[in-house]
Each structure stands twice: as C-alpha cells, then as structure tokens.
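Once you've had a glance at the structure underneath, I'll fire off some questions.
Not every chain is included here, but those present sit where they belong.
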Amino acid sequence: MHKTVKIGLIGGGYIGKTHAIAYRSHPVVFGGRVIPELYMLAERDLAIASERAQALGFARATGNWRDVMADPDIDIVAIATPNAQHKEMALAAIAAGKHVYCEKPLALNADEAREMATAAQTAGVVNMVGYNYLANPLIAQAKIMIDRGDLGEIIHFRGRHNEDYMADPAVPFGWRCDRTLSGTGTLGDMGSHIICMAMHLLGDITSVTADLQTVIPQRKMADGTLRAVENEDQAHCLARFHRGAIGILETSRVAQGRKLGLAFEIVGRTGSLVFDQERMNELKFYRSGNQEGEQGFKTLLVAPEHPDFVNFCPAAGHGLGYNDLKIIEVDKLLAAVEAGALPPVDFEQACKIEQVIDACVRSAETGKWVAPADM
Amino acid sequence: MHKTVKIGLIGGGYIGKTHAIAYRSHPVVFGGRVIPELYMLAERDLAIASERAQALGFARATGNWRDVMADPDIDIVAIATPNAQHKEMALAAIAAGKHVYCEKPLALNADEAREMATAAQTAGVVNMVGYNYLANPLIAQAKIMIDRGDLGEIIHFRGRHNEDYMADPAVPFGWRCDRTLSGTGTLGDMGSHIICMAMHLLGDITSVTADLQTVIPQRKMADGTLRAVENEDQAHCLARFHRGAIGILETSRVAQGRKLGLAFEIVGRTGSLVFDQERMNELKFYRSGNQEGEQGFKTLLVAPEHPDFVNFCPAAGHGLGYNDLKIIEVDKLLAAVEAGALPPVDFEQACKIEQVIDACVRSAETGKWVAPADM
C-alpha cells in the first residue's frame, strides 16, 4: 500500500499549476513510495477556487485560505501566492503544525524571513522553499563535481538571472512594481534564484557591494494614469564567499532577448563549469591537465548517471523541461516529509538569501560593502 | 462534469511509462475537457503487470493482453510493446472496435502496415502512431512557417536520427538485432522518426536510393555465444519529394556521441530552418532579404506564440522536455477521439513511412532508385 500525503495548495495561477502537474506526475515518475494527494485548493474567492480546483485536479476548493490550515487532514501547505502573503500564510501553517512548502522569495525582506525561519524551526515542521532551478540533475551533478574537488578550490563565480518580461515600457504597473507587495523588484523575483544558486554551489556569501537601477521609472495603471515604479529593474553585485571565492551576481527584468536567462560560470583552480538555463540539459566542463592538443570545454548532456534523471528516462540526452524541475523538487519535499531528508532550500537558507538581497539594497544606498546578516 | 476515456495500455516499460506520465499530466496541463483514465495495464505476466500497474498508476492489471480487447469499458488501446507484436495487437483492438494508439514503428514492414491501416480505416476507429517528436511546438511552428511560405518553395531537406546506444560492441544481442522481431534495425527504430519528420514537413517521398551497413556483425547472447546481427546499424538515403525537393536521410544506432541526434536542415528558395532535438527548445530560422549587414540565422526559443506551448507555461524559454512531447501527443489523440480531429500520424501515414523504409531496403539490395509503394 502506498502512503499518501495530503496537499493544500494556496494559489492556482501559473506557479500553482506547476505544483499541480508535479503532484500528479510525481508518483509515476518517481515510483510512488509516497503519493501526494491533491486535496484542497485555496484561491481568493470560491468561484475562482472551484474553477481552478477542477482545472488542476484538486478534490476540494475554498475561497478562504485559512480553511487549509484548519483542515486536520492536510499534511503539507503549499504557498504559491504573491510575495507579500507568504509570511502570514506560512506562519499560520506552522502554527497549525503543517509542513510548509513556500514559493520563492520566502519573504519581502530578511526580517520577515528570519521570523518565518525561526517559527518553522521551533515548530519542527518540514519547511522548504521552491527554488526550482536547483532541482536540475545537471545542477546536482555540478554540485557533486565541485564538492568532490573536480574543479579544485573555487575562486570565481559569475551568475545572472536576466529576463525581458518588463522590458517593454508598455507593460503595466503590477504588484511586482509595488514595494509593499513585492519588496525588491528583480532582486527578489529573479535575483533570488541566482543568489540561491551561488550559495548552493559555493556556500555562504559574506559581503556584497551592489548597484541598483530603475530603468523605466513609471508605468501605466489600469486607469491610464502613470505610477512610479518603486523598485529596481536591474541590479549588479560583487560578492565575496565564505570559502574565499569572489563573485559577480546580476539580475534584470528588462534585459531584451533573455527569456530564462539564468546562467553562470564557475572557475576553480583546476577546472571550470558553465551553465545556461535556456539550454538546461547541457553542462559545460573544463578540466585542466596534460591533454596535449585536446584541451577544451566538454558539453555534457543530461544522462542517467546524473542525479534523479533516470526516473524520467533511461537514455541520455532525452532532456527535461521546466515543469520537470518541479517534479524533482516535490520529490525532495516528500523525502523531507517522509524520511527526514534535508530540503535543498529550507527557510533558514532562504532567509540567508533574503539577507543577501537586503545587503545589496543597503549597499546600493551607501556605496559600501555590506555583510548579509541578521539586523 | 469531465468526460473520461478509459485507456488500456499494453506494455509497462520505458515507453509505457511515458504514456502513464502523459495520461496523468494531461488533464492538468491541457485543462481537462476529456480525462484519460489509467484503466488497465497489460504485461507479459500478471506479476509484472501488477507491479507495473501500481508503479504507473493503473487501476487494473492483466497478464493477458487480450483482456484489454475483451473489456467493453476500454475506449482506447495503447500499444507500447516490441515491434513484432504491433500487428496482432492492433488488429485485435480494431476488431474489438477500440481506438488504437500504437507506438512506432507501426509494423515490421509495409505489408503489415498496409493491412493494419486498411483494417483501421474499414473499422472507422481512431488510429494514431506515436511519433512523438512531431509534437514539439517548434516543429508545429516550423510546419506553419513552411506551409505559409516563409521559406518559399522547399528545395532541400537533410535529416538524421543518430544515437550511440549500440555503439559499444559489448551491448548484447537484443530483439532489435533480430529481423523477425524487429524488422529493420536502425531504419525502423530511429530512421522512421526522421522519415516521419521529413514527410510531415515536406510531403510524400516518391523515390529513394539507399545504402545500409551492419557495422558490428555479431553480438553476444546471454549464454556468451555470438550471434549474427540481422539488420543494419546505419543507413544513408537520398530522397526525392513529391513537391520537388531533394533530400538526404540518415540514421545510425552506432554514432558515437549522439544521444538524441534527431536533427534537420530545410532550405527553401527564400529561407532556411535548422533544428536539433538535443536542443529541442530552439529553432533556427534564416530569412533572405534586404537586411544590409544584418543577415543571419535567428534562434527562436520556444514561446507561448508557438502551438500548444502555453498550456505548459506562459513564458518563453521555459523549455519543454522529452516527456512533455508525449503529453502533447496525447492531446492530439484525445482531440481525434473526441472531436474527430486528424491525428498527426495515422496508420495510413505510418504505412507510408514503412513503405519508405522498405524502399530503402530494396534499393540497398539493388543499387537502384526505388519508389515507396504498395507492393
């Protein structure tokens, strides 16, 4: 007999849909020791909730997210709502003794994140944040290679997460432009991904200096009036890592041409790695050595030898897609819930990401290097 | 209320698993007008069937595939078994009035395929063959561009489907090396994919001349003895298309380094397209014209403007994976079953593919150009 865990998902939009696909597919892909049950979907009102529950395959719908917390059968609360709601919902879930699976960024700032991380830790519930790009088997492979020393000591990281979804000045003012609802702009939305990646692969960031810029200062409201954009469109950052490497981090929501422009290059004393999420099934690897006339970057295609991949396909090069990353992420969640495994990014780690973001903001204000830290 | 269609799947291996994932995911991805129900799984014996049914989420299991035909509740029979079984199973399904969704290649040769196509047409059941690479939104986009004349009249096609899964001579003799069980070698296994692609995009092939070669003449049996490989490891073919283009087709199962090496280049009088399945989320497009100093191939990333993609993600560049192609393929199946839509590849079209393969074999024997045809 399979065991099921009951999921209460708050938010049935684009990201909520990736959750639903992952919950549905996971048992078949990974073989189903534990089966996520699409138990309840919460949306902002019952009509929407009912429509989305039916579309996404949830058995129950509610227009009041607190119903999710109140239902004793629900094991895991998944939060796929705008940033400003994460804190209240997560704290309520923790208070109700639920495991919490929250979308990124965890919070509007490090203070909120700290409160959430502490609450989760105190309650002893599983807590995980949806930094989905880490789930890529090639990122797992990169981490294995780094950790076992294939590249030697790491000395350099350059990463970016750039997209162009707000490059057109005709894109209207939305909640992501509103500091109250979104916190930072591109830093929280996409910068958090590349910061997360950097820290996942290289360890903690101990100091940053940053430059933030709002490129399109005003955008149109629904009524046609202009409203000032309250956060940054692009951000640049120099970073120092705990283990000694230095790095560059960059994010933009106005980078014409980049559609999923999360990319990085890592240099170690004896090798290098290059990755670009737009070619997510490839990892380039350079290893120094005595290969007379045969030095060069090797392009690894994702393959069964890489973590998790074989569950999708037994043959190399039969690539994964964006939605598949969520399926792997859900497997990490289930492993945490069922077997006590450490999630790739728990609230504590996500709090550190928020601290780096906050440090970037403060650095941009002061022009100085700032250490990410509890304040 | 959603309508469900009950699926009876024969074969719970690697390809059967992609079926199961697709049936599970489809309702969430595509919105669920019709929901495929994982009703029954057949395998070669009951123990295996039960294990696979549980793993893949099927409600029932049987060790006798004829049970699938006998169950009046089953709407669609999906056949994911080795090639030599396709004909008997498909004919039985047709005889039972079931819709049939058969994996490629349809049959061991064109004669078998003709019999199957005629039976399906006579019975009036929906019949479709799983040439999954056609389901890619960028292939659909390529077809739109070709059909509306973006490239002008097509004059050239060069395509290949090469992999290296049998490049190692230590790979043992398997059913794919046995002419009785497999028919041709790489021609039927992967060559059929690139022939299918060529005909999907350019129309019928009217003549071929081909060269076939078995590179590794013997392979080891389980008992350690050597057995002669009975079909080709690589095949090259020149082709002429009905509409006037000339082409080159190539396939290999011993092409070191190629993991999913289905790739093609199409030249028209005013433009060109380049595609490589190992970078399945990219399509390169060249358009001639008066762009002083700005001529070049443009790399299109898959995007919501391309067919079907928006069901997976609303944002460009958030790529699809190999398994996602099956979800789109299942959507075509359901559209055929529910709304009478024409499947991308029905038995008739799959029969034409077998005719091209047979023509290649005959050409290789005679050294002459051969017209694919009923014999």
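Some points to look at:
Read from first to last, the chains carry the letters A and B; within each, the first residue is number 1.
Just so we're on the same page, a contact is a pair of C-beta atoms (placed from the backbone, for glycine too) under 8 Å apart; a residue touches a chain by one contact, two chains touch by 3 or more.
Please read all numbers here as calculations on a predicted model, not as lab measurements.
This structure file shows 2 copies of a single chain, while the whole complex it describes contains 4 copies.
Heads up, the rule we're going with is that only the chains that are shown with their structure count from here on.
If each chain is reduced to the centroid of its CA atoms, subunit A and subunit B end up 35 Å from each other. Across the interface of their complex, subunit A is touched by residues 2, 14, 17-18, 20-21, 24-25, 27-29, 31-32, 54-57, 163, 165, 258-261, 278-282, 301, 303, 312-324 of subunit B.
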